[in-house]
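Shown here: the complex without one of its protein chains, the others still in place.
Our next item is chain A:
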């Protein structure tokens, strides 16, 4: 039934987002970008795309940092417009998207504070989509409990944080655990939220979020080898809304090396293919890139359906990927490291 009245509330924004999506850089744009010799060339070419004159008013030589900043600024402007015009439940849905960035920002700030960096410098590195009022006061906290009580209790992340409260100090290991616990709680919550929305949104978003959950589980497992993270602790960090749940996660929890992870994933058709093309050789793609490619594919596919919120999520994710690509290319150009310039993830 939701589809019948979808356009009354969300038709404008869906039209807008589909228009935005049409502006995503194409294969031929990338083909031109990688030929650039300098960042000035890049600027010139990017003017002919949907980005338009977003770099035109920059005085002096442009740097990768400036490009990154402007790219983010553009995304944030677009997102803010969407958010300001959104009605429930889309508004909540869009808020959920920002939570992921909030988690990243919190972790970034805590890690930065651990390394005694000045807060102003850290704030500038935070993703603007995930900024919140109390963010800048994070560095007063020295234990997770303090962090929760002082800072996070007012934010929407408070519910996710309940699992992390213990009296240990904040060290690097703990920060990673906090990040993953938060993420796990966030993904599971988001998954539940989408399921409750029902309809096409649930269909599309659950697919994407399930993949996200599984990807995190696999990456956590692979990264935990040769660290002091115990298997029990590791298992607690796995988001339980993916396709790997429950059998796959049990398998992952027991895994001791990369080969065993691979074996577990081979039971699943989608993930088997991802593992197959990867390898340590220079020509092969990394597993991470494969995951990104798969994510892009899922996101692009969400545009094949109408009347659902998945397109909003997919747009942000695709745009994020595009920004990563542009930054990658820009870095390669500015560092004169052209051999790897083709390692961007094209958006189909």
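One rule holds in what follows: a residue touches a chain if its C-beta (ideal position, glycine included) is under 8 Å from a C-beta of that chain, and two chains touch if they have at least 3 such contacts; residues count from 1.
By definition in this document, contacts and distances are computed from a predicted model.
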| item | value |
| --- | --- |
| Chain not present in the shown complex, as UniProt names it (candidates "V-type proton ATPase subunit a", "AP-1 complex subunit gamma", "Kynurenine--oxoglutarate transaminase 3" or "Guanine nucleotide-binding protein G(I)/G(S)/G(T) subunit beta-3") | "V-type proton ATPase subunit a" |
| Of A:50, A:136, A:207 or A:289, the one touching the omitted chain in the full complex | A:136 |
| Touching residue (missing chain; options A:44, A:158 or A:173) | A:44 |
| Residue in contact with the excluded chain [from A:90, A:151 or A:316] | A:151 |
| Residue numbers in chain A that touch the chain omitted from display | 32, 35-37, 40-41, 44-45, 48, 53, 56-59, 119, 133-140, 149-151, 153-154 |
